[in-house]
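In this view, the complex is presented without one of its protein chains, the others remaining in place.
Up next is subunit A:
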């Protein structure tokens, strides 16, 4: 086998990825052979029932977890051969993160939180870019505030700004709007959309919300650790239909195996 082609247009790619938790009786196959290209400049949503392996896939792609087998390539680098230190450096320079909650360091102000990956790398921020990002998320007047002084929506927008400010090759977001009301959620989604459209950012988002997924260029459906389907620029209705179908299948499956 030759090493994967480095000139792929994909910002990240998974090749026959599996992740197995536990062993024997209690073995769980969270990922059962996922092969996937995440294209640069696209806003991709990953959907699927609870326990289908969405978070696991994202963690493997984002260099937070190591797969049981298969390869992950981020921005042309194969992760399997990297040390913890290299992975850390890769995460802070080429990957952005937005988690569902607890995204910010409580002791730091919004500005410091946004600049944290750069400060950790000892890199100087690009002031113009910083200003652009801050204005896009509309946090200019909140920069001096600490997380405890901001609403959940504002906190998520700070997390978005932080993910963007280091100009990563790819941003991973695990249910970024899961804890927000619909208005704040819409704000955050609109912002993510704009960063793809205006800055050419690549974003991968796990979501349960059809409305959120309808902001995306591409929606990938996962079930039982495998990619089962995908849609390009779907509408909310299309997505809902798909989910219902998948759930029906899942219930059917369960009945089959349960019998």
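The criterion applied here is as follows: a contact is a pair of C-beta atoms (placed from the backbone, for glycine too) under 8 Å apart; a residue touches a chain by one contact, two chains touch by 3 or more; residues count from 1.
The definition used in the following text is that contacts and distances are computed from a predicted model.
Visitor: Can you match the unshown chain of the complex to its UniProt protein name from these: "FtsX-like permease family protein", "Gluconate 2-dehydrogenase subunit 3 family protein", "Phenol hydroxylase" or "2Fe-2S ferredoxin"?
Guide: "FtsX-like permease family protein"
Visitor: If the hidden chain were put back, which of A:142, A:162, A:215 or A:242 would touch it?
Guide: A:162
Visitor: In the full complex, which of A:13, A:92 or A:157 touches the chain missing from this view?
Guide: In the full complex, the listed residue that touches the missing chain is A:92.
Visitor: Touch as defined at the start, partner being the missing chain; which of A:16, A:37, A:65 or A:78 qualifies?
Guide: A:65
Visitor: Among the options A:117, A:153 or A:234, which residue touches the chain absent from this view?
Guide: A:117
Visitor: I need the residue numbers on subunit A that touch the omitted chain, in ascending order.
Guide: Contacting residues on subunit A, toward the hidden partner: 59, 62, 64-65, 84-85, 88-89, 91-93, 97, 99, 102-108, 112, 116-117, 119-122, 148, 162.
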